[in-house]
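Yeah, one chain of the complex is gone here, protein chain that is, but the others are all in their spots.
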Amino acid sequence: MAQTQLAILLTSVALVVIGLYAAIFVDNIIKKIIGISFIEEGANLFIVAIGYKAGGVVPILMPGMDTSWFASNAAYPLPFGLVLTSIVIGASTLAVMLALVMVLYRRYGTLSTKVMLADTSKQEEYNE
Amino acid sequence: MKLYDQIFDVVKQFKKLFSPGPVTNADVSGSITAEIFLIVSLVLSAILLRHVNVLLAGLVTFILAIVLISNIPLIPKFKIEQEDSLEKMIFYAVVTLSIIVVFMYWGGNLV
Partner (left out) sequence: MNELIPLMVIVPLIAALLISAFSKFNKVTKIFAFVVAICLPLIPLLSNYGLHYFGGYEPILDNVTSFVYHPAITYSFTFLQQIFIAMIGLLTFLVIFVYLTKYKEVSGPYLFLLFLGTAAVTAMLLTDDIFHMFVFFEILALAQVGIVAASSIDYSYEMALKYMILGSIGSPIMLLGIGFLLALTGSVNVTDIATAVHNGLVDATSPVFLTSLGLIFFGWLYASGLPPFHTIKSGIYSKAEPHGAALLQSFTVISMISIVLIMHRIYSTLPIFEVLIVFFSILAMILGVSMALTQTDFRRMIGFLAVGELGFIGLGIGLGTNYAITAGLFQALNEIIITALLFIGFGAIVNATNEVDTRKLGGLLAYHPKVSLMLLIAGLAMAGVPPLSGFQSKLMLVQASLNCGFPEISILAIMVSIATFVVFVKTFYVMFLRPKPKELEVEGKEVPRAMIFAMGILLILVIGLGLFPDVVVNGISSFVGGIL
């Protein structure tokens, strides 16, 4: 395995772990969401790293290229296509989450998760 | 008599479970059913360990039964752990994730 690829994989693992840490231990909801989006980025980075090929070429077959040389030297294009889709989904999820946070911030006036997303089952059950 | 007092005490503790608001007899009987159901079903599923090792299954079942019965009422404790706050949900989700991954990576071939 090329050292570049190893470095990318380690980075993606670090991103996922940082994200999980933030999900548990950070109280500010915006920071928590940023942390959680790290997990998504870590997964994306990992999939990009699968397609990496040390010394490879861009996977576009140009006229005049030898097909067998191209097949053995081009990077694997499928992961790049997948990651593109995944990034779009991640962005829309992030947008919806932040929109919900905006609504809730107006209602509670705070960004603390402990206040905003606390247990609500008791409060609503027996209100006269 | 100690166990009897403890069981009697259980009903009193259910009051806190349903506060604010009154406690009806249907709720209390439901909670007692849940209590018994929880103990019996957890002990019963511990017997499944006999497919791994019979001795282990007997030991675990015995210990589990003693621990569960001496800790009644269990339902208030269970309910607090399964409330709606995000902190507890995320905590249990991440703990489960780490247990699954660690177990699969190092112990996935043991079964």
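Some points to look at:
By written order: A and B. Residues from 1 in each chain.
In the analysis below, contacts are C-beta pairs under 8 Å (C-beta built on N, C-alpha and C of every residue); 3 or more make two chains touch, one makes a residue touch a chain.
Bear in mind that the values here come from a model prediction, so they are computed numbers and not experimental data.
Residues of subunit B in contact with the chain left out of this view: 17-18, 21-22, 24, 26-27, 29-31, 33-34, 37-38, 40-42, 44-45, 47-48, 75, 78-79, 82-84, 86, 89-90, 92-97, 100-101, 103-106, 108-109, 111.
Even with one chain removed from view, subunit A keeps its contact list with that chain: residues 16, 19-20, 23, 32-33, 36-37, 39-40, 42-44, 46-47, 50, 76, 78-79, 82, 85-86, 89-90, 92-94, 96-97, 100-101, 103-104, 107, 116-117, 120-121, 124-126.
Criterion: only the chains that are shown with their structure count from here on.
With centres taken as mean Cα positions, subunit B sits 35 Å from subunit A.
On subunit B, the positions that touch subunit A within their shared complex are 20-21, 83-87, 90-91, 94, 97.
The touching residues of subunit A, counted against subunit B in their complex, run 20, 23-24, 113-114, 117-122, 125-126.
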